[in-house]
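Every protein chain but one is kept in place in this view of the complex.
Let's look at chain A:
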Amino acid sequence: MLRAYVILFLAFLYAPILLLPVFAFNDGTVIAFPLDGFTTKWFAELWTNDELHAALMNSLFVAGTSSVLAVLLGLAAARANIRYRFPAKAAAMGLIMLPLVLPEIIVGVSLLVVAVRMLGLDLSLWTVVAAHVLICTPFAIAILNASFQSLDPSLEEAAIDLGCSRAETFRLITLPLVMPGIVAALLISFTISLDEFIIAFFLTGSDPTLPVYIWSLLRFPRLIPVVMALGTILMIVSIGILVLAEWNRRRGLARTGAKDSGGFL
């Protein structure tokens, strides 16, 4: 009974996603049944669309920059959170983790108000980066907390007792042991930024990110099969990144000798 329900539920979860490749290879511009035959021309059209390439490059820049910055901030916060006690720790961590539960439109609106209305800045990819760092940092912290948690402090103490400086200890002991967490946090932050729409919608200037560009395409029925082809590729890339993150996380657990306790989040 329960098993049948769970299988049905998984079918519900996967149903819309499975349509993506179906329409990406369908030889017709109308996204509806019955299908019109097989084609790969929508994938071919992807290679010649310059606007799409520009949007993709914008997104890769935003996702790359924000994931690196988010993981650097996340490293500092997670290390402070697990290893040290300081005044107002709960309040500080609460504020830093807040974007995790804040509706994204609030983040978008508040940054828009400050950037445009108060400071008179021009919107650009950098305003999107600033916002994406803010929303990716809590995810990075959640992953890195687990990495620092499973790190045995006596290893660091031993290194210091044996004559290492604090910097050497960090580079030779701490960093290699939390490296799988860092890689996982980078990959997750990258994926979140790459897919984020509403904040980017508010904060992009004349250069759209990929989701903002896709949003504009959804208004033009003729281009929708191209979007389906693009979506199919994005899906495969995302799953690839996730498999990589999961494999890397397990390797990390094996290295610190911890037990596998489930997913990333």
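In the analysis below, contacts are C-beta pairs under 8 Å (C-beta built on N, C-alpha and C of every residue); 3 or more make two chains touch, one makes a residue touch a chain; residues count from 1.
Basically, contacts and distances are computed from a predicted model.
Entry comment: the absent subunit's protein name, as recorded by UniProt, is "Spermidine/putrescine ABC transporter permease", drawn from "ATP synthase gamma chain", "Extracellular solute-binding protein", "Spermidine/putrescine ABC transporter permease" or "Probable quinol oxidase subunit 3".
Note that of A:Ala92, A:Leu123 or A:Cys164, the residue touching the chain absent from this view is A:Ala92.
In the full complex, chain A makes contact with the omitted chain through residues 2-3, 5-6, 9-10, 12-17, 19-20, 23, 30-34, 72-74, 76-77, 79-81, 83-87, 89, 92, 95-96, 98-99, 101-107, 109-114, 117-118, 130-131, 133-134, 137, 141, 157, 191, 195, 197-198, 201-202, 211, 214-215, 218, 227-228, 231, 234-235, 238-239, 241-242, 246, 250, 260-263, 265.
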